[in-house]
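Moving on to subunit A:
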Amino acid sequence: MQIIISNTSKDPIYEQIYVQIKKHILTNELQAGEALPSMRQLAKDLDISVITTKRAYEELEKNGFIYSIVGKGSFVSEQSNEMIRERKMKVIEEQLLSAIENSKEIGVELAELQELLTLLYKEET
Partner candidate 1 sequence: MENVVEMRNVNKTFKGFALKDFSLSVKKGFVTGFIGGNGVGKSTIIKLIMNLLQPDSGEISLFGLNYKNHEKEIKQRIGFVFDNNVLYENITLAEMKKIIKPAYKNWDDTLFHQYINLFELPMKKQIKTFSKGMMMKASLTFALSHHAELIIMDEPTSGLDPIFRRELLDILHDIMQDSEKTIFFSTHITTDLDRIADYITFIHNGQHIFTKEHYKIEEDYAIVKGETNLLDRDTEREFIGIRRSNHGFEALTTNKQRTQNIFGDTVILEKPTLEDIMLYTKKGTDHYATSHS
Partner candidate 2 sequence: MLHLIRKDIVLQKYTLLILLPVLFIDLFLDGSRIYVGILFSIAIIMQSFATDEKSSVHFLLNSLPYTRKEIVSSKYVGACVFISLVLLTIFIGNLVIHKEFVPWEQLLFIASIVAVFISLAFPFSYLFKSQYLMIASIVLFVLYFIIVAKFIPDLNDWIRGAVQTLLSLDDTLLYGGAIFSVILLYFCSYMLSVRIYSRKVF
């Protein structure tokens, strides 16, 4: 599992870890039931404090991505496809909302925005 931490990023370190592990889970790179490194091991590997990894794991657990068994460690939760899709849709919605906000600020019309979206969508694939 690759995790890259930036010390100059605006995002707190625990959030960077959270986001990256979440991505690994959502892309199935980490599979359900797979054990995550222990908080203390990960802290050592990333050269950061234990409490930072602890916070990241707590957030992951709170949002249902992982579960912990006392004395055994943390494991990736079972993810139903529907759950993942739902979660992803929510993210997409949020991102589109901010795109709309920005468009309105500088007076970009809906048609123009749609056109841009279509263009970008085709370019990506």
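As a selection rule, all candidates are chains of the complex that A comes from, given by their letters.
The rule is simple: contacts are C-beta pairs under 8 Å (C-beta built on N, C-alpha and C of every residue); 3 or more make two chains touch, one makes a residue touch a chain; residues count from 1.
What you see is a predicted model, and the numbers here were worked out from it, not measured in a lab.
K.L.:
Pick the candidate that touches subunit A in this complex from 1 or 2.
P.N.:
Looking at which candidate touches subunit A, I get 1.
K.L.:
If we count contacts the way the header does, which residues on subunit A are in touch with candidate 1 in the complex?
P.N.:
Touch list, subunit A to candidate 1: 7, 10, 12-14, 40-41, 43-44, 47-52, 55.
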